[in-house]
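A single protein chain has been removed from this complex, and every other one stays in its place.
Our next item is chain A:
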């Protein structure tokens, strides 16, 4: 089954390019650590999911590019074409002349309805190229105007028009010390709308990925390109083909369906995070060896202590002895040390993968009381190695990891809203104060729900 990707805005398009590049490069990587036939099956599966065959043999990404101004999409299209290895479809791009001005209301209320038909038509064309559709992967940022506002609009439309297909939104959480001054408004408006219309929100935080670049990859002058490449690597480790049943040789057919089934048992809890280890610069990789036991131990502690990368893990944090639920916000003000999970999925790729022992993840203390570990935890093991890493372990988790950042954003947006600052910029384009209040209410609910796990 195939995944159709929708890249929105500058961020979405810049990331989208890196994702397809990472997927393609990995699937054509000769060091798969498996048989040739195995490798070919992997390649074919990856291709089915993300690329379609064109006449001249160059695979075409199953994606549409949307932006309200042309500079970024032009760059993205030509970068792909220049690589010579894969490209975007000739007619897969929709862009306008004037951007959304970092204004969620402009993206949602002006650009959305104005360009609804054209964008949905483009998506339809891409869907028709698929033999069978697993769902949509929508890449967008929350801080700007197009990714956030138009992204929310498009997701809503997808829900109406393709109600049987799954939608996963890949959201970029902005740096805490602003990139955009109104980013908190744009974020709460986006999150509240997506919570109603999306099936799962896969979140990457700029701050976290930036730290990975600085500490683990040792990059001195970090560019957005570096950040996007780390991000793409993490996504690749999740979305590349995996075996369906332990030991069998068939790759899973439904990437999005399988993810959602395992990770989103309850619609109130939709926010997913990725951790992927090991992650390091190529130079360091040459001198490192890993054991599954070591990797899994680190990954488990990263989950429990809510650490986003391998360095600086707090080993003091332990699962609580009693599983009595704590009520109310008081628990938020206490240092929220232990990260309770709703569901976890571990994806292992590489050498001796069958020897990996995942007992640590099946401990009921890690999970909320209303799900048994047998339902809350899953593991996918694949022998074919990922992107030059002899062993790589990815964890996709639905847990309290985003609780604090979410609470922070809601708090800041609320302070700004109480002072009425910038509201005139939104009401100019049809948004009312009521709409803001609705968003706040919904998100406070989400915060409380996650808090009470």
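The definition used in the following text is that a residue touches a chain if its C-beta (ideal position, glycine included) is under 8 Å from a C-beta of that chain, and two chains touch if they have at least 3 such contacts; residues count from 1.
In this section, contacts and distances are computed from a predicted model.
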*For the chain omitted from this view, which of "Tubulin epsilon chain", "Gap junction protein", "Serine/threonine-protein phosphatase 2A 55 kDa regulatory subunit B" or "SKP1-like protein 1A isoform X1" is its UniProt protein name?*
"Tubulin epsilon chain"
*With the full complex in mind, choose from A:227, A:295 or A:395 the residue touching the hidden chain.*
A:227
*Write down which of A:38, A:54, A:116 or A:176 is the residue touching the left-out chain.*
A:176
_For the chain not shown, which residue from A:19, A:33, A:46 or A:72 touches it across the whole complex?_
A:72
_Just to verify: which one of A:10, A:276, A:387 or A:400 makes contact with the chain not shown?_
A:10
_Contacts of chain A with the absent chain, listed as residue ranges_ = 10, 14, 69-72, 75, 97-103, 145, 175-182, 210, 213-214, 219-225, 227, 327-328, 410-412, 414-416, 418-422, 424-425, 440-441, 444-445, 448-449, 452
